[in-house]
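I have placed the structure first, in the form of structure tokens, so that the comments after it can refer back to it.
One protein chain omitted, others in place.
Chain lettering (A and B) follows the sequence in which the chains are written, and residue indices restart at 1 in each chain.
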Amino acid sequence: MPKPLALHDDRLFPADPGTRAIARRLYGLIRDLPIISPHGHTDPAWFSGNAHFGNPTQLLLAPDHYLYRMLYSQGIAMGDIGVGDRSGPSKADPRAAWRLFAGNFHLFRATPSWLWLNHVFVHVFGMEVALSADTADLYYDTIDAALKTDAFRPRALFDRFNIELLATTESPTDTLDHHHAIRASGWPGRVVTAYRPDPVVDPEHEDFQSALHLFAEVTGEDVHDWKGYLNAHRKRRRDFMAVGATSTDHGHITANTADLSQADAEKLFRKVLKGDFTPTEAEVFRGQLLTEMAGMSIEDGLVMQIHPGAFRNHNGQVFDRFGRDKGGDVPSRTDYIRALKPLLDRYGNDPRLSIILFTLDETTYARELAPLAGHYPVLKLGPSWWFHDSPEGMMRFREQVTETAGFYNTVGFNDDTRAFLSIPARHDVARRVDSAFLARMVAEHRLHEDDAAEVAVDLAYNLPKRAYKL
Amino acid sequence: MPKPLALHDDRLFPADPGTRAIARRLYGLIRDLPIISPHGHTDPAWFSGNAHFGNPTQLLLAPDHYLYRMLYSQGIAMGDIGVGDRSGPSKADPRAAWRLFAGNFHLFRATPSWLWLNHVFVHVFGMEVALSADTADLYYDTIDAALKTDAFRPRALFDRFNIELLATTESPTDTLDHHHAIRASGWPGRVVTAYRPDPVVDPEHEDFQSALHLFAEVTGEDVHDWKGYLNAHRKRRRDFMAVGATSTDHGHITANTADLSQADAEKLFRKVLKGDFTPTEAEVFRGQLLTEMAGMSIEDGLVMQIHPGAFRNHNGQVFDRFGRDKGGDVPSRTDYIRALKPLLDRYGNDPRLSIILFTLDETTYARELAPLAGHYPVLKLGPSWWFHDSPEGMMRFREQVTETAGFYNTVGFNDDTRAFLSIPARHDVARRVDSAFLARMVAEHRLHEDDAAEVAVDLAYNLPKRAYKL
Partner (left out) sequence: MPKPLALHDDRLFPADPGTRAIARRLYGLIRDLPIISPHGHTDPAWFSGNAHFGNPTQLLLAPDHYLYRMLYSQGIAMGDIGVGDRSGPSKADPRAAWRLFAGNFHLFRATPSWLWLNHVFVHVFGMEVALSADTADLYYDTIDAALKTDAFRPRALFDRFNIELLATTESPTDTLDHHHAIRASGWPGRVVTAYRPDPVVDPEHEDFQSALHLFAEVTGEDVHDWKGYLNAHRKRRRDFMAVGATSTDHGHITANTADLSQADAEKLFRKVLKGDFTPTEAEVFRGQLLTEMAGMSIEDGLVMQIHPGAFRNHNGQVFDRFGRDKGGDVPSRTDYIRALKPLLDRYGNDPRLSIILFTLDETTYARELAPLAGHYPVLKLGPSWWFHDSPEGMMRFREQVTETAGFYNTVGFNDDTRAFLSIPARHDVARRVDSAFLARMVAEHRLHEDDAAEVAVDLAYNLPKRAYKL
């Protein structure tokens, strides 16, 4: 007999009854606030075209890197669960893939995927029994049927999810057609873009040269000239702002910045263009570009997001076969104190600049990030990210950051996801964990409950709007 | 008046009554499961000869590095508590040594030694008052008398402890006589070995050259030839498997691996043999051997255990006088992401290989180890180890590892001890802490209790059997 599935109203709250009661009251104030999603990776085509999503495997399983990582780690071939490779889409039968996943769902116990997916199953699809080998087909059929209805098309879900704003992320060579179409469509949903220049900023990116050519085409600038290249960035930032962008995003492997003279920067740029550079020079070039982007942000007001620390494609064999984002990206020890100094020496006290820092290295929370954000007016801290975007990870973030940086040098939650259906689940987890943290502060008489209530609303709603200038 | 000593049934469970009740139920399912001890350092001679243990100081105090470290840190001479040095055994009177220890037992408050020893005192020896200066003689006399009885000989304790399997660790130059004797004896206790090749793998080990000569003798191979050297390893691995080994163990200072061509490996081996190498070359050689061992594991199926990060013999003066394992070994910052890449690039996706990783650097749990084990099919995570083999350490392991790697990329508990009498105590601590962690997951409605119950049994019993192929 299948196990019943239900989401307990008190999930993620501390077990102590007194503290739990406080958490419940705080959460009650923020549960139904609209969702601000200022950083993520959903596909704008969904909202411009508003087509039906595909089958359950295509929508929920194959694109979710949390899922195929774990399954692969236990010896399950990625192709068998619907993940395509460089030679084309997976040939796995979607239902067979789903069954394979369902039979291994126990692997996700106590992971965030367990929380997110069960939330989606209950709230989005109305499931009442737990996912397992026995219920795989029931799940598949129920979800598949739902996805064929209008109530489950992207815009309908966007409204149902009570999303006030959703940001996607696009490359500097993107035409932004989908964003233009969304705006032209008259649909009132607020979907905006963010400027992520990595492909034309990282000389070691496998598509750097071809991206530069596209960059020239889309801007009409001579991007092989340093001034033309910088102008191309300026133009594209304006293009992005025209479809709602209020932020840029930078996913370098380190947080290194540089502050070269324009003559030296230009010289380095010429080496980079010729492909005649050392890894150190590539690193300096990326670091210089962060400082250039900060300068442009002072001009045009875009908020910078720096997401360092991902060692991409660690598994060479898997990368060769499956390509980017599947090759076992892993976190990397990250320094901020020395890395950010060149940029901060130049712009760290400029009231026009705002930089949101993220990390995959939790050891920097108390040691580097909170002390930096607790001093520099240009710095704020993004929420716990990716591998740490989880109840324990979020709690460690608050525990290790708050005492030095306070709540007001943080920016609320980012879901950072391409899994659109999980967005309410993820924001719900964040709101519950923040309520739990604040409840402990109140229960330990470190904060009055009315102060905690103000903070709860700020974290869930006001801070992201303010930090991202929305 | 001496204080009473009793072990509370609820020890190590969370104080919140609701959570504690869950922990009690989960622990009730696993308390009496047989002990699987797949990695440790007990002496196989105990089980082959089955002689009586010596006096309390010889058995419980002098060989326990947790004890003499702490006492030494407070100015107590190691010789005075029975620790022998390079010149021979300690001349301290065993009873005087025990009294000195008893009078300083308060130093261990809230350490794992406090838990382990009190468990041994109550469960193994039936003590009912706390150890202190006042009760030192009572303890000494009671334990000494017990050790003289048959019920306290090694095999009787092995049975009483409900040990299903116990692995020891031997050097590649070991004759394995004790293991052969155990098997020949008809005693049904299952004691197996593990292959720890460090002495013939580490060119900087003080006995490297003499170990190589023994290695040649015991294998009949020309171990000064690269192919002969590798063959010697292959032979010995088979010898070890013949007395039950299912694993190898590697205690390098770093997790560095290398993947040289065989020609380069051979060239490096020749330099190493001549003693004409830099520290970097020694490091590359050790790293190359890890990759060679992985290759052999693919052939013969032995599970690899990598235990990096111990800076050995930090205290030069103490090392000079007392020798290995007494010289203040300390943990060391450890990198895995870059260190393991050469080995993983070669073998990381091979379904025949299984590597269990350990660490002395807790910062790697969430940042490196969980992401690696949560992706690579060959990697699993060993339990919190040595300095972190403690209630708080075990809890941090679960809190920082589970959300990314899940429970099923971990391998249950290892006691890793030479303190035979403490084995039940150590497994009990692990089972209680896992029950406490799972109870919180249930109390916070992150896991149903029946899922948690399955996990509890898996962690205590099924996962170690599966991971170590027992």
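One rule holds for everything that comes next: contacts are C-beta pairs under 8 Å (C-beta built on N, C-alpha and C of every residue); 3 or more make two chains touch, one makes a residue touch a chain.
Fair warning: this is a prediction, and the values are worked out from it, not measured in the lab.
Chemist: In the complete assembly, which of B:E362, B:E403, B:D428 or B:D451 touches the absent chain?
Modeler: Once the missing chain is taken into account, the touching residue is B:E362.
Chemist: Please pick, from A:N55, A:S73, A:T359 or A:N409, the residue that touches the omitted chain in the full complex.
Modeler: The one listed residue touching the chain not shown is A:N409.
Chemist: Could you pull out which residues of subunit B are in touch with the chain that's been left out?
Modeler: On the side of subunit B, residues 3, 7-8, 10-17, 69-70, 72-75, 106-112, 114-115, 130, 311, 314-318, 328, 330-333, 360-363, 387-388, 390-393 touch the unshown chain.
Chemist: What does the interface between subunit A and the hidden chain look like in terms of residue numbers?
Modeler: Residues touching the hidden chain, for subunit A, are 14, 16, 18-19, 335, 337, 341, 344-345, 348-349, 351, 363, 366-368, 370-377, 379, 399-400, 402-409, 440-441, 443-448, 450-451, 454-455.
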